[in-house]
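All protein chains but one are shown at their positions in the complex.
Now for subunit A:
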Amino acid sequence: MKEFLIKRTLQMIPVLLGLSILIFGLSRIMPGDSIRLKLGPEATAEQIEAFEDSMGLNDPIVIQYVNYIKGVFTGDMGLSLQTDRNVATDIVETFPATFELMLVAMFLAILIGVPLGVISGVKKDKWQDHLTRVVSLSGIALPKFWIAIILQIIFAYWFSLLPVVGRGNIVPTEITGLRLLDSLLTLNFEAFINNLKHIILPSIALSIATMAQIMRLTRSNMLDELHKDYIVASTSYGLPKFMIVYKYMLKNAFASTLTIIGLSFGALLGNAFLVEAVFGWPGMAQYGVQAVIYKDYNAIVGVTLVIGIVFAVTNLIVDILYGFIDPRIKYDK
């Protein structure tokens, strides 16, 4: 197990290094108008030159890259052109909002996706199955930014049940940066309710595609299990169907569902860019969108790298969990 962990962690390094070279290289071929944009129309050529020098933009690209990577290890990801702060500071500040949104969305996706998948699998070719399949296929095809807008129209504008934008106006004492957790830890229920109301619509919009994927996979895994000997045996012993389905079948079917949960984290991260933009959610993804629009190249590199790291770590965690859920899987070299 330990060996496996070390090996997997080491495997992550070349990929992340490659990613950093790719994105860094891309950001440096970016046309120089971002500096001009930043300094305003009155800036003289000398001022622009001086600013570029101070940012190290006139050094050879290899030197720039080495300096950048050195910086990353000391928590310096360069200056953000939009906020005039260190990109690392911006990311540390915005990441918890995105992470919280993703966690809630993932929770919803599993909570609803798995049972629907089970029902669809057990009731194969009955109306429940057809309905859930059509719903899940549509869920995958839904444009996330669009469903976000539709949710806003219905629940925020028409029925005024939930807030239209933002992350909540009662801020609990910060411990983890995840506000729902923080407000529970500090027993600040007012803040909890307030933040919960704000997170409902964005997390639903974000979770739908993942929910649909989880549902589809759970269904096909359940179908694979349905005719195995142990199910036939437990049925003939007269065990209640509910117990067979949820205690035995689901446990075995869930192992492969776990893989899709790992992969979905990537999709959630990508879709967060759209959902955060619609709901004005002050997270890292929205920071990334702004960075792209303002050609804030250090921020683009920073956000992309963090996403690469999160994605890699999630997949590592999934691999480890896999072994716990399904002991048949051995971590061979």
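Criterion: a contact is a pair of C-beta atoms (placed from the backbone, for glycine too) under 8 Å apart; a residue touches a chain by one contact, two chains touch by 3 or more; residues count from 1.
The working rule: contacts and distances are computed from a predicted model.
One chain of this complex is left out of the view, and of "Dihydroorotate dehydrogenase", "Sarcosine oxidase subunit delta", "D-ala-D-ala transporter subunit" or "NADH-quinone oxidoreductase subunit F", the protein name its UniProt record gives is "D-ala-D-ala transporter subunit". Only one residue from A:K144, A:R179 or A:H198 touches the chain missing from this view: A:K144.
In the complete complex, the hidden chain is touched by one of A:L162, A:A191 or A:L274, namely A:L274. From the set A:G71, A:G177, A:G266 or A:G323, the residue in touch with the chain omitted from the display is A:G266, counting the whole complex. In the full complex, subunit A touches the hidden chain at residues 14-16, 18-19, 22-23, 26-27, 29-31, 133-134, 137-138, 140-147, 149-150, 152-153, 157-158, 259, 263, 266-267, 269-271, 273-274, 277-278, 288-289, 291-293, 295, 297, 300, 304, 307-308, 311-312.
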